[in-house]
Structure formats: C-alpha cells, structure tokens
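My questions will all concern the structure given below.
What you see is the complex with one protein chain gone and the rest in place.
The letters A, B and C name the chains in turn, as written, and every chain counts its residues from 1.
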Amino acid sequence: MSDPKIEGYEFKPGFKGMAQDTGSDQTMFKGVHWGKAMMWIFLLSDTFIFSCFLISYMKGRGSTLIDWPNPSEVFGLHVFGVDVPLLLIAIMTFVLITSSGTMALAVKYGYEKNKKMCGWLILATAIGGLTFVGMQAFEWSKLIHEGVRPWENPFGAPQFGSFFFMITGFHGTHVSIGVIFLFIYAYKTFKGHYDEGKRGWFTSIKGDYVEIEILGLYWHFVDLVWVFIFAFFYLW
Amino acid sequence: MSEDYNDNKTIQAQSSETISGSGSGVSPDIDYVRPAEIPEQDLYHGHSFITKWVFCQDAKVIGVQYFLLATFTGIIGLILSWLMRLQLGFPELASFMTAEHYYQFVTMHGMIMVVYFLTALFLGGFGNFLIPLMVGARDMVFPYLNMVSFWMFFIAVGVLLASFFVPGGPTGSGWTLYPPQAILEGTPGSGMGIMLMCISLILFVAGFTMGGLNYLITVLQARTRGMTLMRMPLTVWGIFTATVLAMLAFPALLVGALMMSLDNILGTSFFMPTILKAGEVLEYGGGSPILFQHLFWFFGHPEVYIVALPAFGIISDLISVHARKNIFGYRMMVWAIVGIGALSFFVWAHHMYVSGMNPWFGFFFATTTLIIAVPTAMKVYNWILTLWRGNIRLNTVMLWCLGFIVTFVNGGITGIFLGNVTVDVPLSDTYFVIAHFHMVMGIAPLMVIMGAVYHWFPLVAGRFLDEKLGKWHFWLTFLGAYSIYFPMHYLGFIGVPRRYFEMYDSPYMTSAVGMNEFISMAAFIVGAAQFILIYNIIRALKIGKPSGHNPWKACSLEWLTPSVPPEHGNWGERLPVVHRWAYDYSVPGAKEDFITQTTPPSDVANTEVEKT
Amino acid sequence: MHAGIIFFLVILGSVLFHIFTPWYWTDVASNWGGMDDTITLTFWVGGGVFVAVCLFMVYCVFKFSYKEDRKAEYKPEDKKLERILTWTTTLGVAALLAPGLIIWNQFISVPKNAIEIDVMAWQWGWQYRLPGEDGKLGTTQVTNINDNNPFGINLDDPYGKDDVMVQTDVINLENNRPVKILLRSVDVLHNWYVPQFRAKMDAVPGIVTYYWFEPNKTGEYEVLCAEYCGVGHYAMRGGVVVQDNQDYENWLQEQETFSDLMAKQKLLETGETKLAKK
Partner (left out) sequence: MSEIKKQEQTTTHKIGIYLWIWGLLFVLSFFSYMVDWYQFQGLLRWSLILLFMFLKAGLIMAFFMHLFWERYALVNVLLWPMTAIGCFIFLMVAEFEYTVFTRLFYFVVGG
C-alpha cells in the first residue's frame, strides 16, 4: 500500500520515515484510520492474553511429572478402517486458512467498492468460521465422550484436558464472536451501508469500507493464533 | 483514512487557516503549521438528562464519573484500613473482629486501593478529563466505547462490593490472591468471595481495555495541528505510557484470574499441586502455584507504574506551573517515563525473591530492577531542579507537590532496599514492605491526586477550592501519613511479618505495641482529614471564588478553552493550533511570565524563547 | 516560609528518629551478617540521597518563594548537568548492586558440609526431619502421609529408613554448623522465618525450596510464618534451639527414627491382632 497523500507532509521510507512520523504533529500512524489503529492495539493486547495462555501451558506441561498424552493419537480419527493422525485438526486448519483467504479478498474488493464480491466473500468467510466452530464442537464432544474432562483424562497428565479446553475454548470464543460480526458486516455490505456512510447501530459512526479491513484484521488474527495453537498444542 | 467523520466545511475552514496572526511585520511563514490531516470529529450531543449525565459520551463527564466512583470505592478502602488499624493498634477495642474479618479487610483494602481506586482514578478519571483537552481533541476518538468502559467499571465495582454480602464474605487471601490458599478452606471467602473477585477483575480489565484503546488512539492519532509528541504536557505522557502498560499487563491478570476461577469451579489443577488437607488428599495434582505468582506479578509490577507514571506526569506539570519555570530537562523526563515503562516488563519477579522460584532469577531481576532506579532518580533530580531558581508560589497545590517529593524519594530509596535481592531477603514479607509501598504508591500518588484536584478543580467547576481548608488538609495528611509510614519501616527491621492479625508477645515484638498504637492514631486522623476535601468541594461548588479563564496562568491547552468549564466538543468553532511545548514560563523578554502553547511565534519574536 | 521550616523539621526528625530509634533489628545469630551490612550500606547511600534531595528542596522553598518582581530562570535543558547526574546515579546504584549480587551468590550456593533438614509445613504447624546415619534424606510424597508415616516418606527408598523425625514444632540445631533448610508444604504457601537468622524462603506445595545458614549464637529463637497462609497465619509459630555440639548430640540421640516408628507401629499392630484373637 503506497503511502496516502497528505497535504504539507512528505513521506520518507524506512526507519527515517518512522522517526519523522513519530516526531510529526497530529498523527503518528500516517493515514491510518482511528478504528484500524484501535484494532491493531487491541490485537496487541489480545496477543499478550494468548501468549500468557500459551506460556502457562508451557510451564504446566513442562513441570508435570506425569506423561503428556500424545496429541497425534488423541486427536487422531478412525476413518475407512485406518487411523489417521490429527485428521480433524488438519481439516480445521485448512478451513480456517481458507476463510482467512476469502477475508483478505473481501477487504480488497471492499476497497474497490465492489459491494457484491465483498459481501459474498464475507459471507463465505463467515461460513468458513461457522464450519470451524462446528468441527471444534465435534472435537470437544468426541473427547468428552472418550472421558477427557478439564480436571482429568484417561491418557495422562490432567493438565492436558485443562489446557486443551481452556485454550481452544478461548480461541473458539474469538472465532464465534468473529462469525457473528462477519454476518452483521455481510448484511451491512449487501445493504450498502458502507457505500452511503450509514451510521452504525450503536456508535453512530458513519459506515465505511475501512471497517471491513478492521474486521479482516481481527479475523486474520484469529487465524494467526490458530497457527500457534496448532504448532504448540497439536504438533508439539 | 476515510470520510467517516468528514465534514467538508470544517476542513476547508481549517485548511485555509494556515497562516494566523501574520501581523506585526514579521515574516508570516514562521507561523506556518501544516493543515489538518484528520477530518473534523462528528460528535453525538446528548439532549436528555440521561444522555447528558448518565450514559454520557463526553470524555469530561466520563472522567468525572470515573473520579466519583473511584473516590467512593476509595472511601470504602479507607474505612477498611481504619478497621485494620483498630485491630492492630487497639485489639481490645476491636473484639467484634475475628481473624477472618481482618484478612478480608486487608484483601479488599489492597485490591480496592490499587486497582479500583488509583488505577481507575488516574487513567479513567484524569485520563478522560485531561487527554482530549491537553492534546487539543474535541473528545476521545470513540466516545461510545468510552461510555461503555465506564459502565463496565461500574458493574465491576458492583460485583466487587457484592462480595461483601455473599455467604462466606469477600475473599481474604491478600490482594495478591495467591493460590492454593485463595481457593482452599481455611482462607475466608474461598468459595463465592474469590469467584466474585475474579469476575470483577475480568470485568474491570474488559472495561479498562475499552477505555485504554481510547486514550492511546486519542494521543497517537487525534492531536491537534502543531501538537507533536514532544510538545505534549508530561501529564499526557505519563497517562499515555501507563495506558500502554495497562494494555499489555492486564492480559496476564486476566489469564491468571480465569485460570484460578477454573481451578475453583471445575477443579482443574493449573495452580494446584497435590494437597493434603485435614488428613485428606484433595483431587488436585501437578499444578504450579509459582506460575500464578509469575502471571500475577507480570501484571503486578507494571501495575505499580500504571499508578506511578501518571503521578510522575501530573506532578511535573503542577511543579512547573506553580514554580513559574519550565520543567527542567523535558526530553529526559519523557525518555525516563518511556524507559521506566518499558523496563517495568522485565522486573516482575523482584516481588518473588523468597517465593521459591528458580534461585538464579535473583541475579537477573536485581540487575534490571536497579537499572530502573536510574531514570527514576533522574526524574527526582529534574523536579527539584525545576524548583531551583524558580519563582515558587507556595499555595496548596505546591505544598502537595513538595509533599510528593519527600514521600516519593523516601519510598523510592526503600525501593532500592527491596529491589536489591540480598537486602530484600530479611525485609520481604515484613512491615518494611508495607511501609515502602504505601509510601511510594499509596501516599505519593495520593499527594499528586490531591494536588491535581486543587489544581484542576477551577477547570472542572469554574471555582477555586478554599486555600485555608486546603492547607489544613495538606498538613494533616502529609504529617499524619509520614508519621504512619516512616516509623513503620522500623517494625520491618525488627522482623514483624506482614498480615499478622495479632502480634502475640515475642520478646522483640513487644516494643511494636506502642508504635502500633501511635500509627493507628495517626491513621484515624489522616483518614478523617480527607473529609475536609469533600467538605471543601461541596463548599466551593456553592460559594467558591469564581476562577475565570486560566487562573494559574498556565501554558498548556486545557486552560485555553473558549468557555470555562469547557463544553462538549471543548474548542468551540475552531480547534487550537499549537506552536510550542507546554512549558514556556518566564521567558526572558516576554510581556508576561508565561507564553501559551497557542501563541504564534510572530507574537513572541522579540523574546529568547527556545524552539521546541 | 512556614512550609519550608516544617519540611526541614520533618527531614531532621527522620534523621533523629533513625539515630535514636529503640526499634531496630535483633542481633544477628547466623552467618548472614553480610545482609545487615548491605542494608547498612544502602541506608548510608540512600539516606544520604534522601536528605540531600529534601534539603535542596527546602533550600529552594526558602530561596525562591514567590516574589512579584522576580522572574524565574529560563533554561529548558542542561546537558552537562544531566549527564553528570546520570552517571553518578548509575555508579551509586552499581555500588549498591554489586555487594547484593555477591551475597546472593553465597546465599544460593550451599556449602558441602551443610546438614539437610526437611521442614514440613501445613495449616498451621511445622515438623522436621533430619537425615540419619547415611546423611541423606529419603524422598517423600504428599499422598503417603498418614498416621504411621507422618512425613510421607517413600517406603521403598532406602535413604528414608533412618531419617530422624522431630514431630514437634521446635527443632534443635548445632551451633556453627551450616544447615540447608529444605522447605516443603502439604497444603498452601508458608515461610519458615527466624528474624535473627535473617534468611527466609517460602514453602511451596508441589516443589521443595531451600536456603541455608549457619547459626552462630546458642539460644532459643522463635520461628514465624512469613507468607500468608490462611486465618491461622499469625499463630503459626515454631521454635529453634541452637546448641553446642555435645548438647545437640544428646538431643539427637533421644529422637526417634523412621524405622523405630515403623517397628513400634508393627509391634502395636501385632499386639492388636493378638488381642483380637484372644
């Protein structure tokens, strides 16, 4: 994204530009919408939440003397007579990445004011998210059926269940909130709220396609967190 | 960038006003400030009583709401501290109090004062009121979110206070809420009490996040023309940096509170190892209590600076205004605030030297902790160097500032005792710690709050607070508080551990009895003295002397609003344009002893003002 | 003006209080006199800074209080002065830090000849275990604890058999012999703290923490719990008796070992079964 044009302000690249932007008046992030800056800072804060979860998980898993269950087996599926390790998780990962891709395209079409494409892509993203949540529900019920509880499990260290339900639950909550907002935004896109600058339902801020990018940031972040959970919880 | 808030007329009006005050034959372009790059903010103006005063979106009203609610909880905390002091000083008079009660009061006093009083007051109260005014914004950038933030805080306080009325009472696990005892029988409020505490904290964090995003984006993205970061008053710097810390530190508290709730309700074992209680092995195992302590202090240490940094910032402004002198070494002050803030994330385990963590951490954390002493000391030097060759008005506000310097230096020095790992070993968990942190993050910030109230009350209400009452208030508070906490250090030297309901009669502790009685007396007086302020405020609202515009002759923007007190939208028709930093006091050659931030350079061309 | 005088009196009062205070630390009774020295050092440096800063402030209040015709100095920055102050402070802080780190290094490295003592804490009391002839403590598990095995010693651990059990809250120590305190808790956090020995450490359930000291004054001392552990926290006391070599050996002889206890238990059980048979 090349820099926006600002009257009376000349952009410099790289770290020089950083020093110049920081030292300038009015805004530090040049050309960045208030809402977008807010979402970034919020995501930074949220990153710290997930980091604390994952650090706690590391500390918990590292200091227990009971063997940690092998996630590859616990999360394996038995399909067509063969045991496939991590099958469901792999599918979930692919679904989430797919939805992340559609979201990225939705943002692009949003900025091009392509209402139809943008709306359909957001809807596709929402459906992807919904599928993910559904599969997570399936995974939870499967594990609960096998006797995994937050306080115990038949495979090994009790902390396994605790951390599993807590971390995936917290991530799942993020996905669910995202899905709700995706549906709302899809509705608003199709209705043309962003074209005509219709004010929001509560905040009375005028609508704009930048809101799609803001929602996109959130959605990509959810995907980003899943990358880490996938690596640390399922593969490690 | 978008046209959300676009109001083309205003933008045009602003852009055309690139040259202002081009009179007096000076070359006009020294007054040039580049045009506005942010469109005018469109605000929701309340009409009814509810939208104007209850669910209000005006940051100033929200600030006052925060202030009042925080003060209310603070008074509850104060009453709890009276009860504690009654037990410690005159146990025979406190026969109604059991050990359970005592520990509940200790816990609630600590949590209320640190989180629900000081944090909410500095960031929610002063932050909301001052940030938009000081950076020249019409309001916070997301007024609706700001309103929700306050009401979340309101609910959080409600939940917290509700815990007084549930079976078992509020939690009595100390404000640090250490598991395993926090959720085990044998600690008061280990069922509902700790649950409500965790819920309340989670709500507080959620609410604060909404407010904090507002403060940050307002400072970063909504400054007025000419307002660079290095021209902001230090108050804004302090609150801004504290908010950054809060945004990054509260997550750890949130995670800790959530995990402990799960341990409590679901019986998970995040923090719970195998435990034998009353001859029975509980259904826990494998968890690590130290993990909670790490999470808690990863939040807890930045939290100390969340309280301290706004105080640093505000005090710098107050001293500068009332000493009629620029703050000495402004850039050093800014970098010190930022540096202290950044370092505060690398020092947390100095609260845990004797917690049984990996002993090698002692080296790391002692070093990082003492490094923080350097920028902090620089700030102290700069405050007193600002007084040096100033023209000090010895009014109530200045008295609070001087009181702050004495208490803060005292508390800061004892901080070096506790940060230095070996020195900490005999002193930690004793009254020395209590005395230290009350001095440095109880009394010192309180001095700042009081100074700030006397300083900014004219802006909020358009009237002065009474000076005579103010002086009584100050001397009672300062001398009283100092005589509470200064001798208390020596209890710590004797080795009296903290959180003792009764001292019993260990030979070396009997001498503490007399001191405890004295401290309790002082505490009652200091607490009562605070009601002078409440009386003073009520009195001033009715019959206070009207203050008019800029009564202190300050340079910073908040005093330059067209109407006092400022209206919704702050600036009337046109946003101010800033040409200098907020500290041009006593510039040689200037007509008056202050040059406001909005004075264009051409007006003061004949003075020796420095370029900022 | 009055303000300046009162502030001056406050500073003066603080200094006088420190000089004449009847409240000060008890005589150190262990090798950690070094901790007292670091405290004293910090006191001199820190106290000096405190007095200097505050007196300077008082001076400014006297010298520069408001006069209509005076104009304050206008000097935003003084690079040189700031640099000097920064470096002096850094040096001072480093001078305080260095001895602290050196003594901490001693604190965490236990001498080889230290006798290990297992201090077991619960709500709200203490008991102690000493290694027997083999000089080693047996491993433990919280789940093993019962009336016959008050310390939860693992029965299959050969080192545990001869462990000496002191099932009271008073422990005897030998004068001038380093002890390594191994802290263990079965329920919540505790802290075994004797003010005269200066050192302290939390007992954390689920792990074993340690610290060491060398008592060097015979006598009786009181043990306090220094980490909040529930409503009984303030009443959780114990005792230490530091004795000379001979007295200590005598005391040690009288104590019961784990195998004694097991034997007694077995005797009791067989007696009971015999009784039941009759």
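As a convention for this text, contacts are C-beta pairs under 8 Å (C-beta built on N, C-alpha and C of every residue); 3 or more make two chains touch, one makes a residue touch a chain.
Computed from a prediction, not measured in an experiment: that's the story for all the values here.
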For this session: Check the whole complex and report which displayed chains the hidden chain contacts.
Result: A, B, C
For this session: Check each of A:Ile55, A:Leu77, A:Met135 or A:Ile184 against the chain that is not shown and name the one that touches it.
Result: A:Ile55
Problem set entry | Residue, one of B:Leu248, B:Ile434 or B:Ala481, that touches the chain absent here | B:Leu248
Exercise. Which of A:Ala90, A:Leu130 or A:Ile184 sits in contact with the chain that's absent?
Worked result: A:Ala90
Exercise. Tell me, which residues in chain A touch the chain that this view leaves out?
Worked result: 1-6, 11, 14-15, 17-18, 21-22, 28-32, 37, 40, 44, 47-48, 51-52, 55, 58-59, 61-65, 72, 85-86, 90, 93-94, 97, 100-101, 103-105, 108, 111-113, 213, 216-217, 220-221, 223-224, 227-228, 230-231, 234-236
Seminar exercise, completed: Where chain B meets the chain that is not shown, the residues are 1-3, 6, 8, 11, 39, 248, 288, 290-291, 294, 298, 345-346, 349, 357-358, 360-361, 364
Exercise. Considering the entire assembly, which residues of chain C contact the chain that has been omitted?
Worked result: 136-141, 154, 157, 159, 182, 184, 206-209
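Rule of thumb we're sticking to: only the chains that are shown with their structure count from here on.
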For this session: Have a look at which chains touch which and call the overall pattern line, ring, star, complete or other.
Result: line
For this session: Taking each chain's centre as the mean of its C-alpha atoms, give the chain farthest from chain C.
Result: A
For this session: Indicate the whole-number Å distance between the mean C-alpha point of chain A and the mean C-alpha point of chain C.
Result: 48
Seminar exercise, completed: Expected list for chain A, residues touching two or more other chains, is none
Exercise. Taking each residue of chain C in turn, which ones touch at least two of the other chains?
Worked result: none
Exercise. Considering the complex alone, what residue numbers of chain A touch chain B?
Worked result: 4, 6-9, 22-35, 37-38, 41-42, 44-46, 48-49, 51-53, 56, 59-60, 63-66, 150-151, 157-159, 161-163, 166, 197, 202-210
Seminar exercise, completed: Residue set of chain C touching chain B in the complex reads 1, 3, 6-7, 10-11, 14, 17, 21-26, 32, 34-36, 38-39, 42, 46-47, 49-50, 53-54, 56-57, 60-61, 64-67, 70-78, 81-82, 85-86, 89-90, 93-94, 96-97, 99-101, 103-105, 107-108, 122-123, 141-143, 145, 183, 186-189, 191, 193, 195-196, 198-207, 209, 222, 224-235, 237
Problem set entry | Residues on chain B engaged by chain A in the complex (per definition of touch) | 1-5, 15, 33-38, 42, 44, 141-142, 144-145, 209, 212-213, 216-217, 220-231, 247-252, 254-256, 258-259, 262, 266-270, 283, 285-288, 291, 294-295, 298, 578
